[in-house]
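Of the protein chains in this complex, all but one are displayed in their positions.
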Amino acid sequence: MLILLKKDASRIEIENVKSHVLQLGFTPHEIPGVQRVAIGITGNKAKVSPDNFLSLSGVVDVVSVSKPFKLVSRDFKPDKTIVNVGGVEFGGEEIQIIAGPCSVESREQILEIAELVKESGAKLLRGGAFKPRSSPYAFQGLKLEGLEYLKEAAEKTGLKVVTEVKDTETLSAVAEYSDLLQIGARNMYNFSLLEKIGEMKKPVLLKRGFSSTIEELLMAAEYILARGNYNVILCERGIRTFETYTRNTLDLNAVPLIKKLSHLPIIVDPSHGTGAWDLVPPMAQAAVAAGADGLILEVHTHPEKAFSDGYQSLSPKTYLSMIEKIRKLELVLERTNEVLA
Amino acid sequence: MLILLKKDASRIEIENVKSHVLQLGFTPHEIPGVQRVAIGITGNKAKVSPDNFLSLSGVVDVVSVSKPFKLVSRDFKPDKTIVNVGGVEFGGEEIQIIAGPCSVESREQILEIAELVKESGAKLLRGGAFKPRSSPYAFQGLKLEGLEYLKEAAEKTGLKVVTEVKDTETLSAVAEYSDLLQIGARNMYNFSLLEKIGEMKKPVLLKRGFSSTIEELLMAAEYILARGNYNVILCERGIRTFETYTRNTLDLNAVPLIKKLSHLPIIVDPSHGTGAWDLVPPMAQAAVAAGADGLILEVHTHPEKAFSDGYQSLSPKTYLSMIEKIRKLELVLERTNEVLA
Amino acid sequence: MLILLKKDASRIEIENVKSHVLQLGFTPHEIPGVQRVAIGITGNKAKVSPDNFLSLSGVVDVVSVSKPFKLVSRDFKPDKTIVNVGGVEFGGEEIQIIAGPCSVESREQILEIAELVKESGAKLLRGGAFKPRSSPYAFQGLKLEGLEYLKEAAEKTGLKVVTEVKDTETLSAVAEYSDLLQIGARNMYNFSLLEKIGEMKKPVLLKRGFSSTIEELLMAAEYILARGNYNVILCERGIRTFETYTRNTLDLNAVPLIKKLSHLPIIVDPSHGTGAWDLVPPMAQAAVAAGADGLILEVHTHPEKAFSDGYQSLSPKTYLSMIEKIRKLELVLERTNEVLA
Partner (left out) sequence: MLILLKKDASRIEIENVKSHVLQLGFTPHEIPGVQRVAIGITGNKAKVSPDNFLSLSGVVDVVSVSKPFKLVSRDFKPDKTIVNVGGVEFGGEEIQIIAGPCSVESREQILEIAELVKESGAKLLRGGAFKPRSSPYAFQGLKLEGLEYLKEAAEKTGLKVVTEVKDTETLSAVAEYSDLLQIGARNMYNFSLLEKIGEMKKPVLLKRGFSSTIEELLMAAEYILARGNYNVILCERGIRTFETYTRNTLDLNAVPLIKKLSHLPIIVDPSHGTGAWDLVPPMAQAAVAAGADGLILEVHTHPEKAFSDGYQSLSPKTYLSMIEKIRKLELVLERTNEVLA
């Protein structure tokens, strides 16, 4: 349920509505908007009637929300959310680029790649330090050592750090070293981790599970918002289908659909979404044309020597030429905060 | 197997190689190229050795092709194929738009929509007359009457006609009334129909089955080329996945992948690929940015009254504004005949 | 809509109701039952009200059917249908076994395998003569020659012939040589073929498309019944999923689900459903335990030399030992005509 307040509702009126919600045993979520404040209500105790709120001072309307996701929905918050990652805005006019290697492999490697990322004009550096791998015998990342190198590379270049958080045990360490916490596809259903991150204020990049419906992705984001962290960026990274020529099927339908259903920014990962470096540039262009707020890309100065995902990593030359084309495309696209169509 | 001839090979040398292939019990396919002629060999009788051809006059090399598809492959024909549909070129620099209703419903309806399509600058009109439907009780199209109306609308506006062929029984009638024969997703495995169409010279629009791999789509095209009809345009129209928010999952990975694997043009159907009119404009943009050679779109002057697929049909206003954006996008994309990346 | 008649309704009353249906522009389908006759109504012209029929003599009730499939549904015909294939009953107490090679390869081969099938106690012989293949260069069957050998083998052993019909062109030839017409997975959406078969009285084995929903399978059967051919046996043969260790994912849920939704017999093809001979015996057992009315199996006296599907063909030894186990299982299963659970 969503309580809409008058455009000029006072702070006292707002707080009064919130305390009323609390008294009824629910949780109020204040949702700031360009035009007016709204207050979302969550909690699964009992049914609540609009009449409980319509008579309160400052309230203009009470809307019931039938979708299973509430706080993430456009019904709750019609204005698009802009997530600020250390000064870099996701969901605004600019298309943001996150680039870097699959894994931090050494100090030299990440420093070299960071320079390339900087040169391209991108503002965020990615690199895995704690890697969830299908095999217990595969390279699991440099862990804390990797985080140190990543941080150093970011500081030298002025880039922001994006890295994956693997579990609740290493969450605080990873949070300390990063500007944007990535939750990987395999952790999208890890509700205990989502809840812990919901209690932080740190921006989060939440990747769609490779067999998750869009509703499930939005519900996973809802877990984070419901605990008070509204800084969530969603990410489409390809889903599992019967097709075997590509590693995954990049579901770009998700981009306009999520923009219709939710106010949260949505970016795309064409590296995992295709699994082949030569499909990345056209699919990156496609993602941007579909309305994505950003891209996350695997790039490596020596793809043939990468510890993991080498085949889907862009070489410096392909990467730079691709970014140039993306920037040209950006100029003709009309990026707005409006729901599409 | 592919026999490459010298750049200046004479007609006599070419014919000599072909008759040698025939003598060995195989079928020769002359593949004209910008630089040189090549001769593809198909047939499943026995193994053949390169030595059989290397000594012939005019031959420079013999290449074995390990992919299951041969005539459609880039290995066989490195230059991109341009399919000419009554003067409209698919696979060249221009992005072609095919637009119209799901079904021809009446003379008035198709005449009205044809005017709209003409106004948008598109060059081809679509409309179903023989409709394959999941239910025997659903509207199956106006059949011959529908073809008459479609033809009339096309002639009045100077548009080319694209319509679906449902079976071998109605193939010759449909071929008479249309410029581009559409094979729908449900008929992609109808090998007898593919063979019959392979024996005609008429251009064909071959849609990917909704659960077909890209390899199977290319093999279906191979059926047509193997019978001598090289005028095949491929079409991605969405695949069946676990996602239920969209009618299908539009697999845009298919676009750059097919351009890598095959010389045939590839277009995209975002109407069926999404199933929702408001997702069509962003996905049409995405398709074009991914490198598609054209779009096939469902548009209706009264979507709310459409006999079928109303929810995914564009209104005139949305359609015209979308085409305008597509044309802007086209200007910044570097469309070339080269394999991407 | 379904019109239920009194238990003792006379032939005159029945015919009167049917002519009334015709007068209203619909098609009546007389559905005989153990207890009473019912008349199903199909046609998509306009809405019809129960009041049109309730006052007619002999009518007890009029039931509206909301499912998209009508004639195939349990609502229309609560009693299970028994399809009689040259004296062999599908849908009754006995579990029927159809066995044979993927393709008829030679006279000797099919004669030898027919003897094996006979020895096992199975009553039907399968073998492909017209083969739909993904590649135009693959073995497409011995065609008419193959049908001759198949017929000869069946006559020598007293087995009934099951073979695939590939297209409308060869339908009458195939129908002449076979007792049960198989429609393969790739032709499940070939509505023109379904309609042609609907006009014959020949028993049909309709295989589920490898990406068809159960509703689509039932709608395909509806096409056949709507034209008057009620002798349809359904077949689950595995669906396409992300799993790659098996050729298909055999969806045994389909067995009890179809028995709940429809009165038609349902059999299972564990050879295509698994793609591996050593998974066939356990999955054949599972199919029977799930309630299947029969099995269709690939067996070959020399699997290693089979032209197609050799890896999924059972050797004589494995086949015979498997049939023995199936017969033991049959004894403890309570097979009834009732809807399960």
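Residue numbering begins at 1 within each chain, and the chains themselves are lettered A, B and C in the order written.
Heads up, the rule we're going with is that a contact is a pair of C-beta atoms (placed from the backbone, for glycine too) under 8 Å apart; a residue touches a chain by one contact, two chains touch by 3 or more.
Here the structure is a predicted model, which means the values were calculated and not measured.
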Touching the absent chain when the full complex is considered, from C:F139, C:Y177, C:F242 or C:Y311: C:F242
Touch criterion as defined above, residue of C:A9, C:I97 or C:L279 at the omitted chain: C:L279
Omitted-chain contact residue, chosen from A:F76, A:F210 or A:Y245: A:F210
Contact footprint on subunit C, counting only the chain that is left out: 211, 213-215, 239, 241-246, 249-253, 255-257, 260, 273-274, 277-283, 285-291, 318, 325, 328-329, 331-334, 340-341
Interface with the unshown chain - residue positions in subunit A: 42-44, 68, 70, 132-139, 166-169, 186-187, 189-193, 195, 209-211, 216, 219, 222-223, 226, 240
Residues in subunit B touching the chain absent from view: 211, 240-242, 244
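By our rule, only the chains that are shown with their structure count from here on.
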Centre-of-Cα separation between subunit C and subunit B, whole angstrom: 35
Averaged-CA centre spacing for the pair subunit C and subunit A, given as whole angstrom: 49
Touching two or more other chains - residue numbers and ranges from subunit B: 211
